[in-house]
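The complex appears here minus one protein chain, its other protein chains still in place.
Letters A, B and C mark the chains in the order given here, with residues in each chain numbered from 1 onward.
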C-alpha cells in the first residue's frame, strides 16, 4: 500500500501541492489530468527521481521519501519507452536483474518469463531502434516487471501509439494487471483510458488533486470542469459483451441489451457520442440497430444546441437542436425512443 | 500558362518521372498525393530550387527550365511558412520588393495593400515568432503575393494548422484567388481541401501523375486506389448555401434541399460519412433533420459491411450491416428513405 | 521558496564534484596566482617599456588581421561545408582541425617551406612586394594557420542552423544567390561566426611556436618588437622567472579580458 501525505513538489512554473493519496495493494490507480498538470513529475517524485520539497511517501508501512530510487521497488515506464539504445531487447529486459546477484541461469529464466508474459519472444535479439511503438512499449513493460517491483509507474504509456496499437495494448495492460497483481499507478490525460483500466481515478489539475473515486463516481459527479466537459460530451456505459450474431455483439448494460460491433468480450465499456443519438416519438425501424424507449429526464440548453438526458433507466445524453426540441415538443417525463446505429457504439 | 513536359526529378529513393501538365492562366490547380509522393520536390523543381534531370518547364510560351529561381516569377509558401525570423512581419512582406528597385513610397504602398488584402494590419510590427500558425501563414501569403508573381506555389499550406484555423484560411484562400487572379499550384494530401479549392486536380502517386481532371471527375471515376478509397468513404456534394433559419442553413444540391449547420454561404461543398446515414422503408420523423426519398441504385458488399448507393437522383452511399440488408429486404430499384442529422453534414 | 527535502547526497555526486573541483583548480589556480602576483604599479611601469607595449600591440594587431583574412576566406568554406554534400566531405571536415594538432614549431617550419622567399608562394608574394620572413605578414600567417579551424568549425555550425528553405524563399522573392546569402544566411548565422572569430582572434594572440620560427623580431611602429608570447619566453630565458613575471601577467590579463568580454557579448546574443 502506498500512502502519500502532504506532498509538495516545485515544478518551476508552479507547484504540485498538498497531494494526499492512499493506493491499495494490487490496485490499478489512474492519475488523470490535462497536459502540463505535473503528472510525470508526480510519478518521478514517487520513484525518487525528482526532489520533493515537503511531505512523506510511505510504502507498506515504511517511509521511503529519503530512499534512493534503486531502493524503492518502483518500476517506471515512460511514454516514449526510454529503452537503452546500446542494448538488445533481451539485455534491456535483463538490465535490472544484473543488480540482484541472481545466478546467470535465474536471469535467463526470468527474462524468458517476461518475454512469454508479454508475447515478445520473437523480438529478443532485436535492437530497440528497429521496433515499432507498440513493441517498444511491451519491451519497456517487460523490463520494468522483470525486477518484480512493488509498484509499476506508467507515464502515459499509450498516448504515443496509433489508435489500433493503443486499443490492443490497453487490453494487454488490463490482462497483465489481472495476472501479475502488481500495484499500478498510471497517469494519463485520456478519460477513456482511465475508465477502461482504473479501479480508482484521481483527477489532477493545476497542481492539486481535485477528486478521487471510482471512474463511475468521477464521471457521474464530476468536481472539475475538465471532467464535467468530458462527461457531457460522452455517454460512458459499462456492460458485459456476450456472443455475437450476424456481425453484432450484444452487450448487456444493466439489463438492457445494446447491439455493437466489436471483437471484445466479457467486461467492456461503451461510449456513444450525444450527436449520434436520434430522439423520436415512435420506434424507428431502420438500419439503426438500437431503438430503446425511455423517459426524458433532463433538458440542458447549451447555446445553439440542447443536451437531452433520457433515462432508460440508464441515462443517455443526446444532442439536438432547438428546432428539434420544438418539433418534438419534448418535455421532462415524456416517453420517447432513442435510436443509434450499432456502428456508432465505441466499445473499449 | 504553365506547361510541364516530360519532367524527371531524382528524389534519392525514387524518381518523379514523366510529369506532363498544362495549367491555365488564373487556374487554381491542385496536386493531390499521399505523404512522401514527392509533391514538395515537384514544386521546388518548378521554382528552380531543386535540380531537374530531364524535361522542360514553360511559362507563357517561354522555356524557364534553365532560369535561376529569382527569374521565374514564382512565389512559394511552405507548410511551416519559413518566415525570416530576424525580420518583422512588415519587413518580411517587403523583403521581395527590395529587389525591384521600387521607390520607398511604392514599397510602403504595396506592403499596405498586401496587409489589407490579408487583413493582418494589426500584426505588421510583430516578430514572426510571436504569431500563431494561421497568422504566420497569412504573412507568408502576403510576402509571396507582394512581388506579384505569375504563379503562387502552395506547399500543404493548411496542413500544419488546427481544424478551426484551417477552415477559416481555406475560405480566405478561395477568396484571395477570386480577387487576385493569380495562377495557384497547391499541393496537398487532403482530398477535402482539393475539392473545396481546386478548379482541377492532378493525382500524384509513386512519382507519377495518375489522373488529371476536375475534382468531380476524379471523385466519380477514380483511377487510383488512394482516390477510390476516399470516394467510397465520403459522400461529397456541391451546392449553394442559402439563408439560415432556426440555426440551420438550407443547401440546394441539384434541386434537393439539405439542412446543415454552417456559417458558410453561396457555393459550398458537403461531405457526409456513409455510416451516418440511416436507410428505412418509411420516412422518419425525428430530430434527424433530413429525410429524403430515393431509389436503391447499387449494393456493394465489403466484408462485414455493405455499401448501399441510393439515388435521390443525386447519389448517396450508405453503410449498413448484412443483418440490416436482410431485415429491410433491400433490392436494387426499391424505394427507400435516407435520413441523416443536420449536424452530420460537414460543410466546407 | 521552500528548499527540497534533505537527502543524503549520492556518493558519486560527491566524488564527481571533488574531481571537478580539482580540475578547475588546476586550470585556474596558475592563472589567478600569476595575475595577482604583481602590483598595479609594477604592471604599469612594465607596460610603458617600449618593447613591451609595441610587442602587445603587434600581437593584437596581427591576430586581428589574421581574423579578418580568416573571415573573408573561411566563411565561404564553412558555408560550402554546411550546404553542399560531395564525396570525401566527412574526411575533409576531419582534416580541417589538423592545424590545431600539428606541433607549432613544425607548423612554423612548414609555413617557411612555402612562404619563404625562395619557395612557391613566397616567390609569388615577393613579386607582389610582400615578404613573410621576419615581417608582420609572417606573424599574421603563422597566427592564421593555427587558429583558422576554430572559425571554420563555428561558422559551419552557424550555417547548418539556418533553415535552407529561408534561402529558397528569398530566391523566389527575387533575391540573387548573393543577396540571399547577405540578407538571410549571414545575418542568421552571425552569432556563431562572431563567436568563432573571437576564438580565432584569441587563439591567434596566444600563438608562440609558429610565430617564433617564421617571424621573430619584425618591423612594427618604427621598432622591432617580438610577439608577446615570445617576449615572455625571451625574458624568462634571459633573466629568469622574476623578471618574466610582470610581462606574463600583462599578457595573460590582456588575453583574459579580450576573450571574456567578447565571448560574453557573443553568448548574450545566443541566449536571447
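What we mean here is this: a residue touches a chain if its C-beta (ideal position, glycine included) is under 8 Å from a C-beta of that chain, and two chains touch if they have at least 3 such contacts.
Every value quoted in this text rests on a predicted model; they were computed, and no experiment measured them.
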Decide which residue listed in A:11, A:82, A:160 or A:264 touches the omitted chain of the complex. A:82
Pick out the residues on chain B that sit against the missing chain. 8, 10, 51-54, 65-66, 68
Residues of chain C touching the missing chain are 10-13, 15-17, 19-20, 22-24, 26-31, 33-34, 37, 72-74, 76-77, 79-80, 90, 92, 94-116, 119-121, 141, 144-145, 148, 152, 176-178, 181, 199, 202-203, 205-209, 212-213, 228-230, 232-233, 236, 241, 244-245, 248, 251-252, 255-256, 259-260, 263-264, 267, 271
For chain A, the residues touching the chain missing from this view: 44, 47-49, 68-70, 72, 74-76, 78, 82, 84-86, 95-96, 99-100, 143-144, 147, 149, 153
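As a convention for this text, only the chains that are shown with their structure count from here on.
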Two chains sharing the most contacts, counting C-beta pairs only: A-B
Using Cα averages as centroids, what's the distance between chain A and chain C in whole Å? 58
In whole angstrom, how far does the Cα centroid of chain A sit from the Cα centroid of chain B? 37
